[in-house]
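Notes follow once the structure below has been shown.
FYI, not all chains are in this one, though none of them got moved.
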Amino acid sequence: MPIISLLTDFGYQDEYVGVLKGVIYRFNPAATIVDLTHGIAAQDVAQAAHVLAAAYPYFPEGSIHVVVVDPGVGSQRAVIAVRQEGHLFLAPDNGVLSVIWRDLRPRQVVRVENPAFFLPSLSQTFHGRDIFAPVAAHLSLGVALSQLGPQRDFEDLIQLPLAQASYLHSRLLEGQVVGVDHFGNLATNLSLRHIEKLRSAASRLVIQIAGRCIDDLSTHYGQVDSGRLLALINSRNCLEIALANGNAAAELHAGVGTPVHVSAEAFL
Amino acid sequence: MPIISLLTDFGYQDEYVGVLKGVIYRFNPAATIVDLTHGIAAQDVAQAAHVLAAAYPYFPEGSIHVVVVDPGVGSQRAVIAVRQEGHLFLAPDNGVLSVIWRDLRPRQVVRVENPAFFLPSLSQTFHGRDIFAPVAAHLSLGVALSQLGPQRDFEDLIQLPLAQASYLHSRLLEGQVVGVDHFGNLATNLSLRHIEKLRSAASRLVIQIAGRCIDDLSTHYGQVDSGRLLALINSRNCLEIALANGNAAAELHAGVGTPVHVSAEAFL
């Protein structure tokens, strides 16, 4: 029985997440449900896109990932169901799957429009409850994507404009902060691959952010003294700026979009 | 095996919610437990009452809803178990079930007092752990309400005074905000039924709140431009005031108790 993961901006104060689960269990009493997180900032489609991409490969193959960050609920925006890398995704067509499509194209995309798999009565404000939850439950029971609605072309799906890292010149890489986690750690879009390429021609790297310089990469948080900035490769395999035992975002007044530069110092 | 839902004001920082689940699993290792929410404001019985009423109908029949918003813990307040609409409810007798009783009377109410279903040693501060969790587990295993304690008369139960919507005159309806969600959306006690009755005699409706006017109902959040106020029928089938891509509660300095007026404009 596949796992159903839930990723929303519903927060933890209202009945909304509980209701999603109630509906899923009505259709599939044996479902296994995992909260990916419900702490996405309200309507922050980009944050959800990054979180989903970081998380889904760690779930069992066959998992069904339900994403309800959906400012367009009730409008003509489509709901889509996607098969990719052995996982299923159910999401509004608003770009929230863009990050998982950076390196890969989905194998199958359908527009979810068969009301046989919805609640009988639809609200205009809570499709999580009325569409996403019952459709996810049916998928977990083995309903095929093709039963949900017609095939969609990948080219017609909405894509977020994703900030790209770029070489300003052969020894200077520019990227951006793309996420700030609960600890205040700053995740960037500078991948391990970028960093390794730069490093191969250098004795050491210098990382610059918000007017501060960090001397080379650390291997782990505890490598520098408490209260000092460091840079390392994080669990998403990207460059991260952190403050040992502290909050880098607060220290640097940095957030999503803050530029980050990495330069290669020449061999002496 | 029935689902056990948990609704508390315990928050997410302490061991309290985890302990409830530990105790439930001690008695029923096969239990299915759903967090309705633990983000009810401390001791806010009325908020919990509205959340419960909005959520429970979406759970499978036979579900057991455990409500521990219990400022009177350790006092002589009763714990009650209630059967209604095919669901079971376990709660302190403090009015937290009032909203589910607005339109319906419970089929059966008992006072929970049989210590055979409690933990052996009772604290005076955490009956969630010592009474509610083990009783819920036993209910999920098939223990009958009548085994928990003596029948209670519905008339003897504590009821919250619930704000009622009312007609100031035939074309002017007055209600109140009864809930503010995570998004800052303002839920009111003006039901779809109220609104439809008013609308039947009008070309359009005008909604007034906190000195602002909203022109007629929208069908969904995206119908107005970002940053504009709107009113719509929400997922509880009641009037809701929202701010497109924003937080209406913050914009209007409004909260529970804020008056809302809806007037019917005459046909031209």
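By letter and in written order, the chains are A and B; residue numbering begins at 1 in each of them.
The rule we apply is simple: a residue touches a chain if its C-beta (ideal position, glycine included) is under 8 Å from a C-beta of that chain, and two chains touch if they have at least 3 such contacts.
Predicted model only: the values in this text are computed from it and were never measured.
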Review point. All chains share one sequence and 2 are in place; how many are there in total?
Key: 3
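Here, only the chains that are shown with their structure count from here on.
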Revision key, fill the gap. Chain A and chain B have mean C-alpha positions lying a whole-number Å distance apart equal to 32
**Study point:** Touch list for chain B against partner chain A, complex
**Key:** 1, 3, 5, 7, 12, 32, 34-40, 51-52, 54-56, 58-60, 63, 181-183, 219-223, 232-235, 237, 240, 245, 247
Check your understanding: What residues of chain A sit close enough to touch chain B in their complex?
Key -> 10-19, 21-23, 25-26, 29, 42-43, 71-75, 77, 123-126, 129-130
